[in-house]
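Every protein chain but one is kept in place in this view of the complex.
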Amino acid sequence: MSVAILRQGDYLIASIQSDLSDSEVIELRHELAELVGSYRARGIVIDVSALDVIDSFVARSLRAIVLTARLRGADTVIVGIQPDVAIAMVQFHLNLEPLRVALDLDAAIALLDRLTRRDAWDGG
Amino acid sequence: MEDEVRVSIDSDADLVAARSEGRAMAERLGFPRPDPTLIATAISEIARNIVVHVGRGEIVLRPYQEADRYGLVVIAKDDGPGIRDIEAALRDEYSGRGGLGLGLAGARRLMDDFDVVSDPDTGTTVTMKKWRYRDELARLREERRRRA
Partner (left out) sequence: MNEHRPATPTRPRHASDPEAKEEWMDQEPNRPAPDEERDQRTDDQPAERSDDASSLLQELVAYLRDHRTDLREEWARRISEAEFLGVMSDEEIFSEATEVYDNYVDALETGSIETLRTYARELSERIIPRGVETHEVLGIVLLLRDVLARSLFAKYQNDLELLNRILDAYEPAANRIAVTVGVSFVEERERVIHDQQEAMRELSTPVLQLRDRLLILPIIGMLDSSRARQLTEQLLAAIRDNRATVVVIDITGVATIDRTVANHLVQTVEASRLMGASTILTGLSSEIAQTLVDLGVDLGMMKTVGDLQGGLEEAERLAGYRGADARDSTGDVET
């Protein structure tokens, strides 16, 4: 399988292992939407460090995942965008709004902790 | 001497091959980072257009070498119904909230030369090119040679 999805407490960690075909990306979307619901996950981390191309389709799909997850009560953090990929995305004018990003898994978990704690604090 | 590579595009799985061939050729030619990624991304966009809008087509990757520069030409060809309004397609069609997503404008920003020819009879051909001087010194030398 090209994507390994693990569960860590309230979070789902989706680790993309290699370049994905479009159908695999769509499959990932469905899978995450399902799992967020069935595990009542509060957060998702998507690790894209194995992707050496992020084009408009992947960007759209990531955004779709984030919005869907939000609707089901989970925050999403994208981690591991590679330097060249970051440059390509910026030059391409690929806009990842309203995504949250972090450098790596630890940073992502820390961020999710803050976000979910904040939500709890705000009573939301 | 490097030969051209053809990738036929029939399904989205072929996009993976097109990306990876493009990257491989760019690296073989000696493009410095981040160019191989820029090229692979542009190829991905153009090739996807074929799959999404036409269903079938071909990507040709053609290297070229000159004394003072090297480059890679990507030709994406399909026999589809053509792009009705190329002008509009080349504007920023990808607008985030699910625009047409043709990605042509973005691909153009990643490459150095970009050309689109399209009509209902012959389909669409996108030709894009990225090139570099071999090195600054080569550029200077070539200028001197030309002046001699």
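As written, the chain order gives the labels A and B, with residue 1 at the start of each chain.
One rule holds in what follows: contacts are C-beta pairs under 8 Å (C-beta built on N, C-alpha and C of every residue); 3 or more make two chains touch, one makes a residue touch a chain.
This structure is a prediction, so every number in the text was calculated from the model and none was measured.
Engineer: For the chain left off this view, which of A:L20, A:V36 or A:I81 is in contact with it?
Structural biologist: A:I81
Engineer: For the chain that got dropped from the picture, name the residues of subunit A it touches.
Structural biologist: With respect to the unshown chain, the touching residues of subunit A are 79, 81-83, 86-87, 89-91, 95-104, 107, 110-111, 114-115, 118.
Assume only the chains that are shown with their structure count from here on.
Engineer: Where the centres are mean C-alpha positions, what is the separation of subunit A from subunit B, in Å?
Structural biologist: 29
Engineer: What does subunit A use to touch subunit B in their complex?
Structural biologist: Checking each residue of subunit A against subunit B gives 19-23, 52-57, 60, 63, 82-85, 87-88, 91-95, 97.
Engineer: Spell out the residues on subunit B that touch subunit A in their complex, using ranges where they run on.
Structural biologist: 12-13, 15-16, 19-20, 23, 33-34, 36-38, 40-41, 44-45, 48, 51, 92, 94, 96, 98, 101, 103, 105-107, 109-110
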